[in-house]
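First up is the structure itself, then whatever we jot down about it.
All protein chains but one are shown at their positions in the complex.
Each chain carries a letter (A, B and C) given by its place in the written order, and its residues are counted from 1.
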Amino acid sequence: MTNVKDMLATYPADLGDIDRDKLIRCIEECIACAQTCTACADACLSESMVGELTKCIRTNADCADICTTTAAVLSRHTGYDANITRAIVQACAIACKACADECESHAGMHEHCRICAEACRRCEQACNDLLATLG
Amino acid sequence: MTNVKDMLATYPADLGDIDRDKLIRCIEECIACAQTCTACADACLSESMVGELTKCIRTNADCADICTTTAAVLSRHTGYDANITRAIVQACAIACKACADECESHAGMHEHCRICAEACRRCEQACNDLLATLG
Amino acid sequence: MTNVKDMLATYPADLGDIDRDKLIRCIEECIACAQTCTACADACLSESMVGELTKCIRTNADCADICTTTAAVLSRHTGYDANITRAIVQACAIACKACADECESHAGMHEHCRICAEACRRCEQACNDLLATLG
Partner (left out) sequence: MTNVKDMLATYPADLGDIDRDKLIRCIEECIACAQTCTACADACLSESMVGELTKCIRTNADCADICTTTAAVLSRHTGYDANITRAIVQACAIACKACADECESHAGMHEHCRICAEACRRCEQACNDLLATLG
């Protein structure tokens, strides 16, 4: 569906030592997680018990914004600065963990939270896997 | 890869008359196009002839921002306002057309522009297909 | 506070016929409106009557995303494409009008909605003023 792998293959300059498979995986999980979190926040708003889901909606919104930004930063390589990359991927892993924890607590009652928790866990893992290779 | 379809299936409220398949397709194309445009802008920055690609980089950045926002707006349904949806999807179709035109003019020389032009064309088509169903 | 005017003054290329004062005003209103809408959505989530504010929260989120993107597009001038600019500023005016209308209906009860409605009206006006000069 996405062009992450194909675009990386056409990159005209050296990518350095970065693990390409983990980079591709992390970008793909970030963009999937961002969309899922935005959709989950909106689904929560449509639940009759919305008053009990406000923390979930807020965490979804934070996680969506951070995942979108992380995907954009990871899609850029010119004049690569490992400090920026490491910091935003760490922030993304933390936001995904917080959102996964929160959504899991509603997963038994709301299917959108169950799917969203899984997307957040996958993205958290992809971020941590990429971080482990950044040195 | 993405959860667009699964999340839509769990939406707890009525979605109204919107064509679900065209909505799913449009969201998926928007998020793929946004990432491709960000990557294309950065690949252009790494070309030795970057001075001839500045319009492409700018159009890529505009298209990426507009596609990301369009995907987010389309992922929300609570208190649906068709005027906002129509306006942002129209803007997205126009940005994708402009970016596809620009990238196509470099497609013979830069593979990243060729792939990006195709992503923009698919997204432009998905936006126009969704617009046709919005009435 | 912002550097919109100073940055425009340092732009190294020709800006064409665009009305600089209306451009500066529109960028400043867009970034103020985006922040106000994000804060209003979150304040609505903290109200005990959140169940009656779900449409407001959704419209706030859409308006914030569209204003942020409009400010970014308007901050770029290289290889200027008037079609993209016009389309996103039109979408922004429509989103601001919808959000102002919605927030005004809660303005008597919630001070954050009153302030947000005013920010949206100012941004709507700035967008329409800029559009009138784009030809």
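Note that a contact is a pair of C-beta atoms (placed from the backbone, for glycine too) under 8 Å apart; a residue touches a chain by one contact, two chains touch by 3 or more.
The model shown is predicted, which means the values in this text are computed figures rather than measured ones.
Colleague: Kindly state which of the options B:R25, B:R58 or B:H106 is in contact with the chain not pictured.
Modeller: B:R58
Colleague: Among C:C56, C:A91 or C:A119, which one touches the chain that has been omitted from the display?
Modeller: C:A119
Colleague: Name every residue on chain B in touch with the hidden partner chain.
Modeller: Within chain B, the residues that touch the unshown chain are 41-42, 45-46, 48, 50-51, 54, 57-58, 61.
Colleague: Hey, which chain C residues sit against the chain that's not shown?
Modeller: 1-4, 6-8, 10-13, 27-28, 31-32, 34-36, 38-43, 45-47, 64, 68, 71-72, 75-78, 110-112, 115-116, 119
Colleague: List every residue of chain A that touches the chain not included in the displayed model.
Modeller: Chain A touches the missing chain through residues 54-59, 61-63, 65-66, 68-69, 72-73, 76-81, 83-84, 87-88, 90-91, 94-95, 98, 102.
Keep this in mind: only the chains that are shown with their structure count from here on.
Colleague: How short can a chain-to-chain path be from chain A to chain C, counted in steps between touching chains?
Modeller: Graph distance in the chain contact network comes out at 1.
Colleague: Give the rotation angle, in degrees and rounded to the nearest 5, that superposes the C-alpha atoms of chain A onto those of its identical copy chain B.
Modeller: 180
Colleague: Which two chains have the greatest number of C-beta pairs in contact?
Modeller: A-B
Colleague: On a C-alpha centroid basis, what's the spacing between chain A and chain C, in Å?
Modeller: Distance between chain centres: 27 Å.
Colleague: Touching at least two other chains at once: which residues of chain C meet that condition?
Modeller: In chain C, 54, 57-58, 61 touch at least two other chains.
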